[in-house]
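Got a structure for you, questions after.
One protein chain omitted, others in place.
Per-chain numbering from 1; labels A and B assigned in written order.
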Amino acid sequence: MTDNKTSGNRLGVKGWFAGGRWGMERYIYAIHRLTGLGLLLFLTIHIFESSMRIYGAPVWERTMAFLDHPLFAAGEFLIIIGFAFHAINGLRLVFLELGFGVGKAIEPVYPYRTSVQVQRPLAIAVMILSALLIAAGGIDLFFIRP
Amino acid sequence: MKRQDVQERIISVYIHRFDPTSDKKPRAVLYELAVEQGMTVLDGLHRIKETQDPTLAFRFSCRMGVCGSCAMLINGKPMLACNTQILDVTDKALTVAPLPNFRVVRDLVPDLAPLFKKHVQVNPYIVRTDGHEMESPSGEFIQTPEELIKYLQFTYCIKCGACVAACPTAATDENYLGPMALAQAYRYIVDSRDDGFHSRKSVVGADKAVFNCHYAGECSAVCPKGVDPARAIQFMKRELVRDYLLMRRHTAPLKARALNDKSKEKKTPLPVPPYTVDR
Partner (left out) sequence: MNKTASWFWFIAAGVAVFIIGGLHMAVIHLDGIAGIFNPAGGSSLAWENVSGRNGSLVFAVSYVILLGAALYHGLYGLYNIVSELGISEKANGLLKKALLAAGVALFTVGAYAAFAARFITVS
């Protein structure tokens, strides 16, 4: 290969969202990663925060009082959103990535019906189900919680 | 086509130009193009090159969707320029850019060498251990239609690189093996004549390979040949997991069957297919 001066043209992290006309599965891919990172961050904090219970009732109650702030409630709601989406979509991915729900290999005849179209109902179900769970968690958090 | 169907319209074509000797970054250049019914993007590029700007560079060869030279980003989607009619995409503005996730050599020409290198890594041929049979064949390999359909879809790949351009993992990681090579690895692994699962395992089951696919599905959505690499990749994950759990049945690869060996043939003769022409 000649040593051409060439322009790198990699889409980079921006390419998770931008750079073309993409399908919904790509945005789901990106959201799955972002919610995953968020949940991991929360898990790290949560391990320390919930460990406060080993110091007994007074410390626990002080911790809870400290966390009883609208800002933390909003954070908690973010966790509910992240967890609901990541869990339901994760289930879909487990199925797909083990080769279920992507259809059988077929002779491709135009217009092609690919595995993406085969699994599309699952992707839509993920959206609906996680929306329902998020609504339930939100109602509990903001309206019912004593 | 009826005469009155032929309509001409002027559209704006934005072409991403890049000249390695003078440009640091690609720049979009606007051309006006008279488009007629049936004109492909490749035709349009030729027209611009002939009538407006002879320095425009793009790559093509077969101009009929079989060589895989002309994939480019057409209004945000990786597609074959020769296989895409302009009026199917737009009747106002067309943006043509080089294939993302590859280095640009010049204008619309991507450097596909890394793609081919990755293809070579997965041993894209039938792997067998019976060297003698390969050197001096004693017969032919007979596959059933069911055995054929398992890999047929994946053989249609023309190595155009559109799938890699669409892949969000390839967008950040240039060492990712990519949908094309992975689909080709699976194409040989499911072939009943092939015995190369274990020799390919170390490539496709390594870091930066099959498990770095997280099913964004873009490769299958853009593939101009309906290859469906995402499907092949998920099937491959299943094979590897089965192998890990010791649940993968090892079936010996197909044996060659001598042409004059009638012993295994069914006794009932095959039905004569109906005539397709009047006699």
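Operating definition for what follows: a contact is a pair of C-beta atoms (placed from the backbone, for glycine too) under 8 Å apart; a residue touches a chain by one contact, two chains touch by 3 or more.
Here the structure is a predicted model, which means the values were calculated and not measured.
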item	value
Which displayed chains the hidden chain touches across the whole complex	A, B
Residue touching the undisplayed chain, where the options are A:56, A:70 or A:111	A:56
Option touching the unshown chain, where A:24, A:87 or A:106 are the choices	A:87
Missing-chain contacts mapped onto chain B	169, 172-176, 205-209, 211-212, 237, 240-241, 243-245
Missing-partner contacts on chain A, residue numbers	13, 33, 36-37, 39-40, 43-44, 47-48, 50-51, 53-54, 56-57, 60-61, 64, 76, 80, 83, 87, 90-91, 94, 97-98, 136-137, 139-141, 143-146
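The criterion applied here is as follows: only the chains that are shown with their structure count from here on.
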item	value
Chain B residues touching chain A - in the complex, by the definition given at the top	18, 20-21, 23, 25-26, 73, 75-78, 98-105, 110-111, 113, 149-154, 156, 166, 168, 171-172, 174, 190, 213-218, 220-221, 223, 225-228, 230-232, 234-235, 237-238, 241
Complex interface listing, chain A residues touching chain B	1, 4-13, 15-16, 19-23, 25-26, 28-30, 32-33, 93, 96-99, 102-110, 112, 114-116, 119
